[in-house]
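Can you keep this structure in mind? I'll have questions shortly.
One chain of protein is taken out of this complex; the other chains stay put.
For chain A:
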């Protein structure tokens, strides 16, 4: 039994270990974990008796280490050091033999030789017996040293085996084998203390774990007791997820990726790196949020949303042949899907079944419509279409000639028809998948934008919000339209909920969500059409004075008293005037 009692170890006034106590019974494997400089190696040096603690004591089998003679102790404990540098070309067999030095005077007995042979076999180094140690690889050297250490105490199951990072240089197979070997030895009675950096290996192969933090014992217990998020964060300063393996019932630690921005600390590299880095950043954002949109800056860098999609999922994007009208007529077969329309101000996400499109001959527009929604689509603006299969599901996505995302059809698990999707993909997949990468200019030219200009009076944002809120409160019907270069998407119904997060504003209908990402950048214009006596239309206009979103309510809402709280005097006047018109 190894007993460590309140040991403190001080070097030049610096306390490397403070008040550490623990016990190790025969047949136990204790894993020592801790960050660099936590005191693991110092503790190992005290455990092997090479160094004497400043306070407290270490005793083995009831006798303090200092009372053993060096030879006596050498037969009872062996330690594999972290670093084993040799400059002389000893043969592997000679080195392993040295482990038996404490046991014979000048000539090894047959018993000694048998132990050497057995251990060399076990450690997989018997093939190297006559080779020079210096000619071995790092992992092979480590195994030779391990063999030497095991040979020292092989025939004494009362002994203590100390291993300081025994697997650091080993490949996966030998990591497993060496730790399995130590565990097997412990079952024969050996006491094993092992320093490990891999917490999962520690959980697998140790009976107990002791975590050190700044020279103090932070926690000690069975793997399942100590392996938890909080302990791991405290001891190693890393974020990790701990789960329990259903087979072994041992904890499994999964580390979260830590991302560093190279340009923050590596200023000597040329600036060209920056563009790659920015793109990496976009790809990362894009992968974490399926609704992520590129900003103006990235568009100026020549990165399009289509390009980004293809960069982020190089294996999962298939280019479609540009016969979009035909494709659109087939969407009805997909069943209930999400249809998402995008513009610079935000996006509109509708859930439903596509109807067969009806051609509006005069305006070259195709109309998909049911009782709740209406899409009026100018297919000539669709320049590229792709099928995507990634972690966010299966979808068709359509882009304009600048690579800007216009329209997206996303399959819903359970309600969409996947076979149909696969069929469509098979029929519409472009034979030339590289067409776009070769030359971006092969994208079809677009017809002039159909997005209307804003006409009318500006009103304050809070006023508009309050009117929307009124519509929601009174459960009146309100219609909302998103307008982009491709078409107009309209949904009409009762607002179910509103989410106001400042910049981000969401209007939620039963089967449709409209999200405005940059509300502050929009100007809101009230248009009152004399012909339409019931309705009032708010247009949300972008910086180019193009309508991005339209919101239509019953005119009666404008006269509601609660509105006046938000409206400035002059604006109230204007409102009244406009209502009178």
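Quick note on the criterion: a residue touches a chain if its C-beta (ideal position, glycine included) is under 8 Å from a C-beta of that chain, and two chains touch if they have at least 3 such contacts; residues count from 1.
In the analysis below, contacts and distances are computed from a predicted model.
Here one chain is missing from view; checked against "Polyketide cyclase / dehydrase and lipid transport", "Fe-S cluster assembly protein SufB", "Iron ABC transporter permease" or "Sulfurtransferase complex subunit TusC", UniProt names that protein "Iron ABC transporter permease". When the whole complex is considered, the residue among A:2, A:16 or A:74 that touches the unshown chain is A:74. Note on the undisplayed chain: of the listed residues A:27, A:56 or A:102, the one touching it is A:102. If you put the hidden chain back, the residue from A:36, A:87, A:230 or A:288 that touches it is A:87. Check A:2, A:17, A:31 or A:48 against the missing chain and you find that the one touching it is A:48.
Touching the omitted chain from chain A are residues 48, 50, 69-75, 77-79, 81, 84-91, 94-95, 98-99, 101-102, 106, 135, 148, 152.
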